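All protein chains but one are shown at their positions in the complex.
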Amino acid sequence: MATSEIKIKDPGIDPATGEFRVVAPELTFRSVTDKISHIVLTPHTPLGWLAIFGIAGGGATLLLVAVTWLFLKGVGIWAITQPVAWGFAIINFVWWIGIGHAGTLISAILLLFKQSWRNSISRFAEAMTIFAVVCAGMFPLIHVGRPWLGYWLFPLPFTMNVWPQFRSPLLWDVFAVSTYATISVVFWYVGMIPDFGTFRDRSQSKMGQYIYGMLSWGWRGSVRHWMRYETASLLLAGLATPLVLSVHTVISFDFAVAVLPGWHTTIFPPYFVAGAIYSGFAMVLTLAIPLRKFYHLESMVTERHIDNMGKVMLATGFIVAYGYGMEAFMAWYSASHWEAFMFWNRMFGPMGWSYWVLITCNLAIPLTTLWSRKLRTNIPFMFFISLVVNTGMWFERFVIVVTSLYRDFLPSAWGTYRATKWDYMTFIGTLGLFTALFLLFVRFLPMIPMNEVRMLLPGAKIKPKAAVEAGN
Amino acid sequence: MAQIFDRSSNALARASLVLTGLIVIALGVTLDQLQRSPWVTRQGQRPDQPVPFSHKHHVQGLGLQCQYCHVTVEKSSYAGIPPTKTCINCHAQIWTNAQLLQPVRDSWATGQSLVWTKVHDLPDYVYFNHSIHVNKGIGCASCHGRVDQMPLMYAQNTLQMEWCLNCHRNPAKNLRPTSQIYNMAWEAPSDSRPVWCNAAPSESGVPTAQSVNCVTKDPTTAGPQMASLELPSAGAAHLVTADMTSATMPAMPVYQKFTSQEQLGLYLVKHYKIRTPRELSSCEVCHR
Amino acid sequence: MPAREGTYGLLAEFDTPSDLVRAARKAHQDGWRRLDCYTPYPVEEAAEAIGFHRNKVPLVTLIGGLMGGAAMFAMETWISVVAYPLNIAGRPTYSWPAFVVPAYEWTILWAGLSAAFGMLALNRLPALYHPLFNAPNFRDGATTDKFFLCLEALDPKFDLLETKQYLQSFAPVSVVEVEY
Partner (left out) sequence: MSRDAMKPTTNETGSTVGNNSDSTIQPASGQPMSLAAVRSELKDVKGKRLWRSIDELANTPEFQAAVEREFPAAAQEWVDPVSRRGFLKLMSASMALAGLAGCTKQPDEPIYPYVKAPEDLVLGKPMYFATAHPFVTGAVPLLIKSDEFRPIKVDGNPDHAYNRGSSDPFSQGTLLGLYDPDRSQHVLFRGENHEWAEFAEAFRLKLAASKDGSGIYFLSETITSPTLARQWKAVQAAWPKATLVQYDPAIAGSTAEQGIDTQYDASGADILVSLDADFLSGAAYPGFHKLVRDYAVRRKQPENGMNRLYAVESTPTTTGMKAEHRLGLRASEIPAFTAELAKAVGVAGVNPPAYSWTAEQQKYLAVLAADLKANAGKSVVIPGLYQDPSVAALALAINNTLGNIGKTVFVNEQPLNPIPSDQMAGIKALVADMNAGKVDWLVILNGNPIYNAPADLGFSEAFNKVNTVVHLGSHLDETGQISHWHIPAAHYLESWSDVRAYDGTVSIVQPMIDPLYGGRSAHDVLQALLDEPMLSAYEAVRATWKPVIKGDFETGWRKALHDGWIADTAFSRTGKPQASLPQVPAPSPKDALEIIFRPDPNIYDGRWSNVGWLQELPKPITSLSWDNAAIVSGATLTKLGLEEDDIVELSVAGNKVKAPVIVAPGHPDNSVTVYLGYGREFAGRVGSGAGFNAYLIRTTAAPLYATGSLKKLDGKWGIAITKSHYQDHRGARFGQQGEGNNSLEADEALGPRGIIRYATLEEFKSNPNFAHEGEGHDTPAYDESLFPNWVYNNNAWGMSIDMNSCVGCNACIVSCYAENNIAVVGKQQVRIGRNMQWLRIDSYFEGDLSAPRAHFQPMACQHCENAPCEQVCPVGATVHTPEGLNTMVYNRCVGTRYCSNNCPYKVRRFNFLLFSDYETESLKLMRNPDVTVRSRGVMEKCSYCVQRIQEAKITADKENRAIRDGEIVTACQQACPASAITFGNINDKSSRVAKLRANKRSYQVLADQNTRPRTTYLAEVLNPNPELEETPVEHAPANG
């Protein structure tokens, strides 16, 4: 183990190159490999892991119960009603998908921008993406009235000769989300192949060697392979970037394409994406902070990472703030009574409280504090902020979905919305499922990309050509 | 540090990849076939019936006309299943103690219905109407097949939506003169078997079923000059409008000769006022 | 498939990427063509050194992407205009702007899959068995912290003894013979 002050403090500047270091300087190829392989290859599972996994598993069971009951009785067990025909299910869907986005952003966009600091967090950010998409993807299916007919959403040659209706944003969702899930998984898996190779070669058990051997497709580190591999990763990154932007854009279409005041807004796509990244980074922090502590990864996930993520949140937070601002401005500037009433109702109607929760959690608290580097590098505080923002972003979706629906065009059809225990169970259940999956990932898969971290190490520097010719 | 995997494993790995792909494809094809298979549609299956009633015997053998039993086919959405009375009408005299007919006699005696099993069973949310089809030139055989050749009743067709649409999107290819509706043996006109039709003027309020009159024997037997009146050539027959014919020859009906189904079909579509495919394939036509 | 007996090649192990790159470049300059480097992380210089400059992955990706997009857009148009044209909300049957979105998604989907699987295919993976794994020191180092240069027996210049000395001249940690 490295000495404590190094692992807590910022790794500082590399004297040789004058660049910021992103990982602790004392790391070597082998120490990195040992550290990360050990977490997975060690035969004994830490008690803490078991404990948390138990709790998370309980949550997942809750979900199972809730969904079973749902299938038996129908979506009526939820609070959805007339006129609020969408509720928690859609809110959770959008929220989870949003969370997923940070993962892709870190692994893809930052890769394109050559932000080498993302190397050490990219892997579990991607994992987070996938598990978030799993949780999200579940909702569109279970929230429909007749889930067993969900396959009608796919253009397949049934004997009815009836086809999906491609003008519907929901159908766009089907393709956007399925693509997003697939590409994320592929990207994630391809990234792990060389590390599986490492595991194969370091695993003591025959079982481990077999499993990781197969997962690695027999990777042997030929530079020819490496070059194609690099190209592929770069291309995947290049594809994932427009994808991640499109996915939340499409999801924002679910609302923006509708005629409903409060949904029918052109600002939605950009501010949904920004919001997604905002909440996504919050979730990365929520996960990274306990992890690095628990597995002593401070030398690889350093304060610089936390700090950078804080900055990204600050930036996206302001884009989101701009979004809210524009909504309010347009409500007034459009001179449309529908917009004006919608916004008045959103702020001061019977459900106005939810709007103010959202403002507090998304704007008031984070955007005032994240300016200070001191706070950004204050680990407990950042953990707290991450939770606040996650809450705020959930309420953003609540406000959009519910407070737009419950008082729309015809006053006679106004209604209200009060969530039932099944709504809460389902939501908590997905949290449990997410955590459980993530813990499994941490235990059995390389949570930090060894091959990418190796590139950050001083040892990876090739001595200048001259030196090589001269032979030292 | 030695090999983990045996030499063969490479070939094995690749093979398994290919296989996975093949399995997926195979599964898709299977399901696609399955949804159309008789196992699902019951096409061609002969369910157990209380009495092994033979349409072949009654229709072909005895020459009973469909409506003798299915009385309401022209009037109502239901064609109608005959009451026991209909059977007894004859079987009070003939086969009076045939073992096969015991259930019929029981029913007649006890007043309990004969319980048949539906052979042509549409889903409950499909609203099919016999009368409109029969009145607009769809023959029984078009959907039910050569019932006169079925010793035991079975569904000739799948009755699945794609099958219905198949005709609703192009009725012409199945239309026949209403006079031929109950003719099991009707075949589309051909050069060897032409059909001659004349139509009442469209504005005359006669029901569609009677608006066209067709014959299978050449009505213009009166020699060349009469035949010469038969204008224009059969090839362009379907282009002639009814009012034109009526205008030219008020007294003597002008027959047009048809030697192919599509000519006849188009002609009947026009005179039976068959609605457009867009209308016929609109959802509310069958679902309410 | 190469022959299954005899020597696959000679494997020289190095401690640092720099040594590997130097040796590889030299060997390539000396006319070796059937040679390869093995490293725990991508070392571009090494690839350059053995004259591996460009690959076909981008082309595969492009083709995949175009196919995906075209396929989806064509299907949407066929479904809405030909297969079952319906009056939806008074919109035209050919509502192309709506069709763009799924087509766009499929472009990305197919491109991504092509990139990933194209890469693996071009790398001739999966290759769970490989002669190199017979080398005692290979699996211990190649995926962790060692750098290898392998001169293969198929190269006309290959001669067990000479090549061994030739490799020794790069002062590697070790040179071992790799059996099939």
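Going in written order, the chains are labelled A, B and C, and every chain counts its residues from 1.
The rule is simple: a residue touches a chain if its C-beta (ideal position, glycine included) is under 8 Å from a C-beta of that chain, and two chains touch if they have at least 3 such contacts.
Please read all numbers here as calculations on a predicted model, not as lab measurements.
**Q** For the chain omitted from this view, which of the shown chains does it touch?
**A** For the complete complex, the undisplayed chain touches A, B, C.
**Q** Consider the whole complex, including the chain that is not shown, and state which of A:Leu153, A:Met351, A:Met382 or A:Met450 touches that chain.
**A** A:Leu153
**Q** One chain isn't shown here. Among B:Ser77, B:Gln149 or B:Ser190, which residue touches it?
**A** Only one listed residue reaches the unshown chain, and that is B:Ser77.
**Q** State which residues belonging to chain B touch the missing partner chain.
**A** For chain B, the residues touching the absent chain are 40, 47, 72, 75-78, 80-85, 107-108, 111-118, 121, 123-125, 127, 129, 131-132, 135-136, 205-209, 211, 273, 275-276, 278-279, 282-285, 287-288.
**Q** For chain A, enumerate the residues touching the unshown chain of the complex.
**A** Contacting residues on chain A, toward the hidden partner: 71-77, 79-83, 85-86, 143-146, 149-150, 152-153, 160, 162-165, 167-171, 174, 254, 257-260, 337, 340-341, 344, 350, 405, 408-416, 418.
**Q** For the chain that got dropped from the picture, name the residues of chain C it touches.
**A** These residues of chain C touch the chain that is not shown: 86-92.
One rule holds in what follows: only the chains that are shown with their structure count from here on.
**Q** Viewed as a graph of touching chains, is the assembly arranged as a line, ring, star, complete set, or other?
**A** Drawn as a graph, the chains make a fully connected set, so complete.
**Q** Would you kindly tell me how far, in whole Å, the mean C-alpha position of chain C lies from that of chain A?
**A** It comes to 29 Å between the two C-alpha centres.
**Q** From the mean C-alpha coordinate of chain A to that of chain B, what's the distance rounded to whole Å?
**A** From the centre of chain A to the centre of chain B is 58 Å.
**Q** What are the residue numbers in chain B that touch two or more other chains?
**A** Residues 1, 4-5, 10, 13 of chain B each touch two or more of the other chains.
**Q** Name the residues of chain A that each touch 2 or more other chains.
**A** 161-162, 200-201, 213-214, 217-218
**Q** Write out the stretch or stretches of chain C touching chain A in their complex.
**A** Counting only chain C, the residues touching chain A are 16-18, 21-22, 25, 36-47, 50, 52, 55, 57-58, 61, 65, 72, 75-76, 79-80, 83-84, 88-89, 91, 95, 98-99, 101-102, 104-106, 108-109, 111-113, 115-116, 118-120, 122-123, 125-130, 132-133, 138-140, 142-145.
**Q** Along chain A, where are the residues that touch chain B in the complex?
**A** Residues 157-162, 200-201, 209-210, 213-214, 217-218.
**Q** Quick check: in the complex, which residue numbers of chain A touch chain C?
**A** Against chain C, the touching part of chain A is residues 28-30, 33, 155, 161-167, 171-172, 175-176, 178-179, 182-183, 186-187, 189-190, 194, 197-198, 200-202, 213-214, 217-232, 235-236, 239-240, 242-243, 246, 250, 253, 450-452, 454-455, 459-460, 462-463, 467-468, 471.
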